[in-house]
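Heads up: the structure comes next, in structure tokens.
For this depiction, one protein chain was excluded, whereas all remaining protein chains were kept in their positions.
Take a look at subunit A:
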Amino acid sequence: MTQFWNSINPFPGQHSTFASNVDAIFYFTFWLSAFFFVAIVGFMIYFVVKYRRIEGQEPETSPSHNTTIEVAWSVIPGFLVLGIFWWGFTGYVDMRSPPSEAYEVNVIASMWQWQFKYPTGAIAKELHIPVKTPVKLIMQSKDVLHSLYIPSFRTKQDVVPGRYSGMWFEATDVGVYNLFCAEYCGQKHSDMITKVVVHPVTAEDATDEVKETFDAWMEVAADPLKGPGGVVIPLEEAGKNIVEIFQCAQCHSIDGSKKVGPSFKGNFGKEVEIAGQGKVLMDENYIRESILEPTAKIRLGYEPKMPSFKGQMKDEWIDAVIAYIKSIQ
């Protein structure tokens, strides 16, 4: 039964403080519309049946104009729609007035992925937020228009290149929800989907779906050298996490195939050809330099396209990345 109800219910669950108001406006408009719709179609069918043409019988004359009625049905709907406007407007003002003490997350949208950066320096591909806490997103786009849309929160805002856009919400329930890109952004627009993970603030509120508290998650996310629960993990594995956070794989494959940059696979400890400098040994120092000063040595056949990660990549993290690259042979 609940399954049946869910499949015809026009909405996903309500999981933000806006959701119940938005749905209330929706249902108010819906029932008002349903009333008018049923009345209009009802009269239409009734007239078609009642006044169908009978051969040889001309219709009795009836007035073709009645100012009172015409003014009434112009003015009354006018007031009704003004009511809808007013309710929609007040709901909108709430959505666009973030409380001053909101938790801030930076969002970077690019074709075709989301990146979320936290005040602690943590970076994630999914949006992790604490439950029952106002969260404010400060959004920017690296390329074209995108739009961040979380149906369960009933909110959406376009991300426009060349400026910051903001939005805020407060999640009411621990859980995992869909996050979509809603503004067409080219080839893989429909793959620009990720999740919002709403974490409990205290351990008692944990659910089977989301067990970690926000702080526990953050401790790990902010420190790629640690695994779940804060345990120390092997350096190679930490390196893998870091490569994932910085999205190195966009340009470097791990299977030997050529992308924008050379593959990580099978190069460590070998001589590599550098444009204008001959052969150079790829060792720990070479990797370190490539991360911090990528243009110093350009591999033959590649373009100097890699950005520097100086100031973003901590020394211990570089150690981990080196260990990871070493391991891919």
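Here is the rule we go by: a residue touches a chain if its C-beta (ideal position, glycine included) is under 8 Å from a C-beta of that chain, and two chains touch if they have at least 3 such contacts; residues count from 1.
One rule holds in what follows: contacts and distances are computed from a predicted model.
K.L.:
Which of "Cytochrome c oxidase subunit 1", "Response regulator", "ABC transporter substrate-binding protein" or "Nitrilotriacetate monooxygenase component A" is the UniProt protein name of the chain not shown?
P.N.:
"Cytochrome c oxidase subunit 1"
K.L.:
Which listed residue, A:Pro77, A:Gly269 or A:Pro304, touches the chain dropped from view?
P.N.:
Selected residue, touching the omitted chain: A:Pro77.
K.L.:
For the full complex, which residue in A:Ile108, A:Ile138, A:Ala182 or A:Ile298 touches the chain that was left out?
P.N.:
Residue touching the absent chain, from the options given: A:Ala182.
K.L.:
Sort through A:Lys117, A:Lys156 or A:Arg288 and give me the one touching the missing partner chain.
P.N.:
Touches the omitted chain: A:Lys156.
K.L.:
Based on the whole complex, identify which of A:Gln57, A:Ser100 or A:Ser257 touches the chain you can't see.
P.N.:
With A:Gln57, A:Ser100 or A:Ser257 as choices, the missing chain is touched by A:Gln57.
K.L.:
Where does subunit A touch the missing chain, residue by residue?
P.N.:
Spelled out for subunit A, the touching residues are 7-8, 10-12, 18, 21-22, 25-26, 29-30, 32-33, 36-37, 40-41, 43-44, 47-48, 51-54, 57-60, 62, 64-66, 69-70, 73-74, 77-78, 81-82, 84-85, 87-96, 111, 143-145, 147, 149, 151-152, 154-158, 160-163, 165, 178, 180-191, 193.
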